[in-house]
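All protein chains but one are shown in place.
Then we have chain A:
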Amino acid sequence: MTQLALVIDLNVCVGCHACVTSCKEWNTSGEAGPMVDKYAYGENPTGTFFNRVQSFEIGTYPQTETVHFPKSCLHCEEPPCVPVCPTGASYKREEDGIVLVDYDKCIGCKYCSWACPYGAREIDEKQRVMKKCTLCVDRIYDEALPVSERKPACVMSCPTSARLFGDVHDENSEVSKAIRERAGYQLMPEWGTKPANHYLPRRKTEIKIHKDELERVDNPLSKEERLRHNEPGKGPSLDDMSNW
């Protein structure tokens, strides 16, 4: 069974927010839209975003890491938001594992957002329905789009290609390979939600310097030594004494 998901590579994510606004840009005019903004030009503007980047620091100076952590609905295989929904508005699609909300059935009770341990759902305060990432379900099957563009908007825009998209149940897929080979992990697996989205950790590349690499025989400094021509010796030498 197919389970579509995002695999997000924290090793290259620079926190640029391209995924945040490209998501909003596509989806506000798409089938999951509109994505409203409150006080768009006023005090404390706040709007609906399906995807946000959280940035935080780890450690104390100078051993500090700055982490950028993009987060959206993780499309759990055991989504806690679905069984709690009193109207059946929240549901998980059989065919591709995407978790969606039927706005017609949603009554905005927020049970699902309380049940979601990841804080991935956003209530649209104006429409009073729950909204969230759809993995751009209105793009990925759109045959009017070139095949290369049948991807979520965030994946297409990401400048560091930190966002991989595919079927995590297909062991030959790019995402499965990345999870397998680059220590992909799930968020809070102890909750038993089996999030489909995975994250790839930071990795450090270091260079080991060997002592014998610091000075070598082909060191160009040797070319700077003066080519010396000694004056003829003044005292006695072997030349004065030998009898060959």
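The criterion applied here is as follows: contacts are C-beta pairs under 8 Å (C-beta built on N, C-alpha and C of every residue); 3 or more make two chains touch, one makes a residue touch a chain; residues count from 1.
We adopt the following convention: contacts and distances are computed from a predicted model.
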#### Entry: Candidate names "Hpr(Ser) kinase/phosphatase", "Sugar ABC transporter permease", "Molybdopterin dinucleotide binding protein" or "RNA polymerase specialized sigma subunit"; UniProt protein name, chain not shown
"Molybdopterin dinucleotide binding protein"
#### Entry: Chain not shown: contacting residue from A:T205, A:N230 or A:N243
A:T205
### Message
Residue by residue, what part of chain A touches the chain that was omitted?
### Response
9, 11-18, 20-22, 24-26, 28-47, 49, 57, 59-62, 64-68, 89, 100-104, 106, 126-129, 131, 134, 137-138, 142, 144, 148-149, 153, 156-162, 202, 204-207, 209, 213-215, 219-224, 226-227
